[in-house]
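For this depiction, one protein chain was excluded, whereas all remaining protein chains were kept in their positions.
The first chain written gets the first letter, and so on, giving A and B; residue counts start at 1 in each chain.
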Amino acid sequence: MITLTHFLIVGACLFSIGLYAVMARRNAIMVLVGIELMINAAVLNLVAFGRYDSEHYGGQAFALFAIVLAAASVAVALAIILNVYRHYKTINPEDINHLKD
Amino acid sequence: MSAIITLSLLAILVLYLGLFKARRALLPVSLLGLVATVVLYGVQWGKTAEPLYSGMVLFDHFAVVFSVVCVILTILVLLLSKDYFDKSSPHVAEYYALLLFSLTGAVLVVSFHNLAMLFIGIEIMSVALYILAGIRKKDFASNEAALKYFLMGAYSTGFLLFGIALLYGASGSFDLAAIKEYVVSNPQGISPLFYAGILLLIVSLAFKLGAAPFHFWTPDVYDGSPILITIFMATVVKTAAIAGFLRLFYFCFIPLQDFWVPVLLVMTIITLFVGNLTAIVQQSVKRMLAYSSISHAGYLLFAIVAIGATSANSVLFYVTAYSLSTIIGFGSLILVKRATGSEHFEAFNGLAKKNPYLSLAIAIAMLSLAGIPLTAGFVGKFMMFSGVLADYQVLLVVLAVINAAMGIFYYFRVIVAMYFKPLDRDAIVVSGPYRVVFFLAALITLLLGVYPAWLTGLI
Partner (left out) sequence: MIDLIWLIPLLPLVGFLLNGLGRNVLSKPLVGLLGSGVVLASFLLSCGVFAEVYTARQAGEPAVFIQSVFEWIAAGSLEVSLSFLVDPLSAIMLLIVTGIGFLIHVYSIGYMKHDAGFAKFFAFLNLFVFFMLVLVLGSNYAVMFIGWEGVGLCSYLLIGFWFKNKEFASAGKKAFVMNRIGDLSFLIAVFLIFNTFGTLEFTGVFPQAAGMAMGDTTLLLVTLLLFVAATGKSAQIPLFTWLPDAMAGPTPVSALIHAATMVTAGIYMIARSNILFTLSPVTLQIVAAIGICTALLAAAIAITQNDIKKVLAYSTVSQLGYMFLGLGVGAFTGAFFHVITHAFFKALLFLGAGSVIHAMGDEQDMRHMGGLKKHLPITYVTMLVATIAIAGIPPLSGFFSKDEILAHAFSANKLLWVLGFVGALFTAFYMFRLLSLTFFGKFRGTTEQADHLHESPASMTVPLIILAVLSAVGGLLNVPSALGGGQALANFLSPVFADSAAVTGPFHLDHSTEYVLMAVSAVGAIVMAVVAYRQYAVKGTVPKADDAPRGVLAKLSYHKFYVDELYDTLVVRPLNALSVFFYRIVDRAGIDGLVNGLGKRVGESAQGIRLLQNGNVGSYIFMMVIAAVLILAFGVFNG
C-alpha cells in the first residue's frame, strides 16, 4: 500500500535533488533542469495532497497551472540562455560574473 | 476585476499595435488604458467587497489602494520611457506589453484571495521581468542581469510552490478564508507541514522583496538591467511583494505570530545592516540605490514584524514615499548617464549650478529616502518605528534608528556632489515628461511630509 507519506518522501527527495543540481551544476541548462525538478516535486505533492480534497480537486487544478507556468518560464529561460551564449560563448553561470561589488 | 481584464486586454492591444507598426500610438494608448484602470478602481471604491470567481480575488480597500499605487507608479515609469527604448530596439511594443503584463501580475499579487492567484500573479510578474531585464539584447550587463535574475528567481519559485503545497496539504485548501479557519479552529493541532510551509513562503516572498539573506540578486540585477526596468523593479515589484506578503500574513498567520516573528525579526536586522553598510562604500549611484532599496525592504518588513491593524497603512505610506523618491533617484540617473556616460557620484558634481530645479528634486528625493522631517520619508519611518514600538521591540527600533542615521551618509553624498563639488559642465536637457514626473514626485513627497493625513486614513 502506497500511503501519502511515500509521496511526500519522494517529493522531498526530488526537491533536494533539484536543489543539489541547481547548486552543483556548471551549466545553465542543467541548472534549469534542477529547477524543474524542484517545481515538479512540489507538483507531485500537490497532486498527492489533492487526493484528500475530493470535493474541489484544487490540488490537481493547481498542478496544471504550475506545469503550464513552468513551461512558460522554461521557454523564456532558454531564450535568455541562448542570448547569453551569443555574447559570452559560455553558459557556465560561474563565468558570467561581471556584475559584482 | 474589470481592472485586471482591462490591463490584460490593454497589453494584448499594445502587442497588436506593435504588429501593425503603430509605434507612435503605443505610449498614448498605454497611458489611456492605465488611467482607465485607475478610474475603474475608483468606481469600485467604497462598495462592500466580496471574493470573486469562486474566491480567487478580493478587491477590498487594501487591494484597491495598492493596485492603484502600482498602476500610478507604472504610469510614471511609462512617462519616463518616452524615447528611452526607441533608441535601443526597433521592437518597442514588446517592451510596453511586457511592462503591462508584469503590472497585471503585480495587481494579482496585491488582490489575491487564493494561493493559486498568489502563485500565478508572482509568476506573471516575474517572467515578464526576466525578459525585460535582458531587453537590451546586445548589452552584456543586461544579458547577465537577465540570466541571474532568472536562475535565482525560478529557484525561489520552487520554494514558493513547495510552500504552497505544504500549506495545502495541512489545511486542505488554497482559499485564504479556509486557511484562516484551519489556523483558528486548530490552535493545538496544527500540522508541522503547515509550519514548514510558512517558512518556505517567508523565504520566497523575502526573495521577491529583496530582503537579506535572499537579497543577492538585487544589486547585480538592478545594476545590469536598463535603468527604467530597474525603476519598475524597485518600485512596482517591491510594492506588490510587500503588499502580498502582508496580505497573506495578516489574513492567515496572525495567530501563529509567536512562531514566525522571530525569524522575520532576525531577517529584518540583517537586511538593514547589509543594505546600509554596503551602500556606504559604493562608488556607483546605481548600485548605491540598489543597496538602499535593500535597506528599505528592511524597514518595510517592520510592518510585518509588528503585524496588526495599522500595518497596511504604514506599508502604504512607506512604499509610496520610497517609490516616489526612487523614481526621482533612478530617473535623474538616466539623464545624468545620458549626459556624462557615468553612473558614479562624480557624475553629479556641480549639477546644482546648471540644473537647479532638477537638483532640487533630487535633493528632496534623497532627503526623503534618508528620512529627514517634513518629507514623506520621515513620516513613513516614524509610522514604521512607532508601530514596532507598540509591540515592545525596543531593540529593533534602536537598531533601525542607527541604520537610518547611517543611511543619511550615502544619500548626502549625492547632495554634496551636486551642491558643493564644483565642476564646469553643460546643463542637462530635461525633456517635458521628465519634468512632469520629477515635479509631481517631489511635490507629493513634500505634501505628504507636511500633511500625511491625505494617505494615512485610506485603508
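Convention: a contact is a pair of C-beta atoms (placed from the backbone, for glycine too) under 8 Å apart; a residue touches a chain by one contact, two chains touch by 3 or more.
Bear in mind that the values here come from a model prediction, so they are computed numbers and not experimental data.
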### Among B:15, B:29, B:75 or B:196, residue touching the chain not depicted
B:196
### Query
Which listed residue (B:41, B:130 or B:419) would be found touching the missing chain in the intact complex?
B:419
### Message
Please identify which residue in B:169, B:331 or B:387 touches the non-displayed chain.
### Response
B:387
### Chain not shown: contacting residue from B:280, B:430 or B:447
B:280
### Message
Take the complete complex as the reference. Which residues in chain B touch the chain that isn't displayed?
### Response
147-148, 151-152, 155-156, 159, 192, 195-196, 198-200, 202-203, 207, 213-214, 216-217, 219-220, 259, 262-263, 273-274, 277-278, 280-281, 308-310, 313-314, 317, 372-374, 379, 382-383, 385-387, 389-390, 392, 394, 397-398, 401-402, 404-406, 408-409, 412, 416, 419-422, 451-453, 456-457
### Query
For chain A, which residues touch the unseen chain?
19, 22-23, 93-94, 96-101
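The criterion applied here is as follows: only the chains that are shown with their structure count from here on.
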## Note on the structure
Averaging C-alpha coordinates per chain, one finds the centres of chain A and chain B separated by a number of Å equal to 26
### Residues of chain A defined as touching chain B within the complex
8, 11, 15, 18-19, 22, 28, 31-32, 35, 38-39, 41-43, 45-46, 48-49, 52-53, 56, 58-59, 61-62, 65-66, 69, 72-73, 76-77, 79-81, 83-84, 87-88, 93, 96-101
### Query
Quick one: in the complex, what on chain B touches chain A?
115-116, 119-120, 123, 126-127, 130-131, 134, 137-138, 140-141, 143-148, 150-151, 154-155, 157-159, 161-162, 164-166, 168-169, 172-174, 219-221, 223-224, 278, 282, 287
